[in-house]
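Below is one structure. I have some questions about it.
Of the protein chains in this complex, all but one are displayed in their positions.
We call the chains A, B, C, D and E, going by the order they appear; numbering starts again at 1 in every chain.
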Amino acid sequence: MATVKLIEYAEASPEVRAVYDDIMATRKVDRVNNFWKALASHPPTLRRTWDTLKSVMAPGALDPLTKEMIYLAVSATNGCNYCIASHTASARGRGMTEAMLGELMAVVGMANETNSLADGYQIEVDEMFRSPV
Amino acid sequence: MATVKLIEYAEASPEVRAVYDDIMATRKVDRVNNFWKALASHPPTLRRTWDTLKSVMAPGALDPLTKEMIYLAVSATNGCNYCIASHTASARGRGMTEAMLGELMAVVGMANETNSLADGYQIEVDEMFRSPV
Amino acid sequence: MATVKLIEYAEASPEVRAVYDDIMATRKVDRVNNFWKALASHPPTLRRTWDTLKSVMAPGALDPLTKEMIYLAVSATNGCNYCIASHTASARGRGMTEAMLGELMAVVGMANETNSLADGYQIEVDEMFRSPV
Amino acid sequence: MATVKLIEYAEASPEVRAVYDDIMATRKVDRVNNFWKALASHPPTLRRTWDTLKSVMAPGALDPLTKEMIYLAVSATNGCNYCIASHTASARGRGMTEAMLGELMAVVGMANETNSLADGYQIEVDEMFRSPV
Amino acid sequence: MATVKLIEYAEASPEVRAVYDDIMATRKVDRVNNFWKALASHPPTLRRTWDTLKSVMAPGALDPLTKEMIYLAVSATNGCNYCIASHTASARGRGMTEAMLGELMAVVGMANETNSLADGYQIEVDEMFRSPV
Partner (left out) sequence: MATVKLIEYAEASPEVRAVYDDIMATRKVDRVNNFWKALASHPPTLRRTWDTLKSVMAPGALDPLTKEMIYLAVSATNGCNYCIASHTASARGRGMTEAMLGELMAVVGMANETNSLADGYQIEVDEMFRSPV
């Protein structure tokens, strides 16, 4: 149960509907998922989050599938159930195969392991890794 | 300062040297970085971690650069300094441009933002995201 | 399902009942919530946690509502379901409006985003921020 | 050492300078801190992050000091050094006293303690905390 | 619902069955738990994870119960539901009493509290704690 009321399209203000319409048009779907209905409880956050997400996840130097997999890697690390579920679905929708998911999770697991080892032993950063660009 | 003694090649046991040799040969470098020198304080962990890392990061359904960027995304999320420094260097070595790094960080930042929003509002997973394969 | 047995008032030891009584009297409620029933499986932890919580959350230089919102911010960042649910309820009970919750979550989301960016780029702390009091 | 080059005003593009100018004018300071100089390595992220931050941290249902303290609570939870340093300074600049900081940290510490207890015992959310608005 | 199909023994490949057989023989149980059935969606990760786990959790300088409690401490800190549930069960199976679990959680809670305080105040490491071995 969400801690805020989910706002359905029928009851949404024009401001919220405009965002919902843009989400559905951009994604070519006929309804918005619960994340947006919850954010609609605070319209400025709904608007800003959607605008940023749309821009950040658009194709650029990285293709959209790579971006979705990076998103999923962060979500698995944070243990955010909703985010894992929705971004696993998005990544599959953009072409992630089961083999790719398996390798992605293997890297995520390994990164979390070595992160705790590097922190746990307080290893000093090598000179060769320190120089900025 | 690491909390364990870093083991240099000259003082390493044959068991540790064998791992160091494999690291240097695989990566075509002439010395190993501090992470391995710290893990060498517990040779079984050194051996297992290197064997797993070598295998997990090898090309497969995902290319090595994508794997490095996923690794970096996890490390930035965990705030592991050593890991961020070394994997930013590795990703650059495999072709990550500044534009790619910029987009990667934008996705990582956005994912951490929306993860806390989804958790914070305790949003229920939509039916469409729930079905397993 | 909790991993420990929840201790109900009827079956509680006098030591545990004394804490339950204080919780109910302090909060003006007629039963204790599951968190305390689980902690009662280890009475010293129940006692210490309640004593500390009661003292830490009392009015002081910060008012109780601000404290509840800070608590909720930490809980959303950690993704602790129980904590988010209970402290969203407490904060509402102390006067948090939907607009305040919306702004709170917007700040929490933004802080998590910029935290990962600052960590991810390993940005050095500016001189002006370094000086202690 | 940041993993990206910090962009100074003198070498910044007009696009980046416009953001720097807005940061300095809004905050009434005569230079920007390192966070923005690092983000300037990816101008779209610089622009979006500043626009969102400016809007999210503006006075609203919550006053700016409360927002800064929430930001600091998240940063302490994540262990983000840069963020802790800069937002402790910002919160002090907005009126946080040492007594307020002491209570803030006491709440943050307590929230992290009870978060791990609630997660560790996997305590089920009470019915009374479940109902949405 | 897992985001990947759980692989049952009957439908598993010989490669996966060999791991399942080893898990059941090592643990003296007659079926494998869901974690392994999910990892079986990517057989190399299943194989490596089981081999490492078996080796890491075997008796050594630390006894298996101590190792299980350390595992549980990490899982409670990360808020990983599956891991908390399964390792609470394993630790109980190896002799953890309710009093031991109570003290374990008290230490975990306290460690998470003081971790956020030490990070939040950015306390410099004392000279006496800095020296490596």
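Basically, a contact is a pair of C-beta atoms (placed from the backbone, for glycine too) under 8 Å apart; a residue touches a chain by one contact, two chains touch by 3 or more.
What you see is a predicted model; the values in this text were computed from it and never measured.
> State which residues belonging to subunit A touch the missing partner chain.
Missing-chain contacts on subunit A: residues 72, 75-77, 79, 81, 84-85, 105, 108-110, 112-117, 119-122.
> Considering the whole complex, not just the chains shown, which residues of subunit C touch the missing one?
1-6, 41, 44, 48, 52, 55-56, 130-133
> Provide the residue numbers of subunit D that touch the chain removed from this figure.
Output for subunit D: 79, 84-85, 88, 98-99, 101-103, 105-106, 109, 116.
Everything below uses one rule, namely that only the chains that are shown with their structure count from here on.
> Hey, which pair has more contacts between C-betas, C-D or B-C?
Of the two interfaces, C-D and B-C, more C-beta pairs touch across C-D.
> How far is the middle of subunit A from the middle of subunit B, if each middle is the mean of its Cα atoms, in Å?
The answer is 20 Å.
> Which subunit D residues touch at least two other chains?
In subunit D, 1-4, 41, 44-45, 48-49, 52, 56, 74-75, 77-81, 85, 108, 110, 112-117, 119-122, 130, 133 touch at least two other chains.
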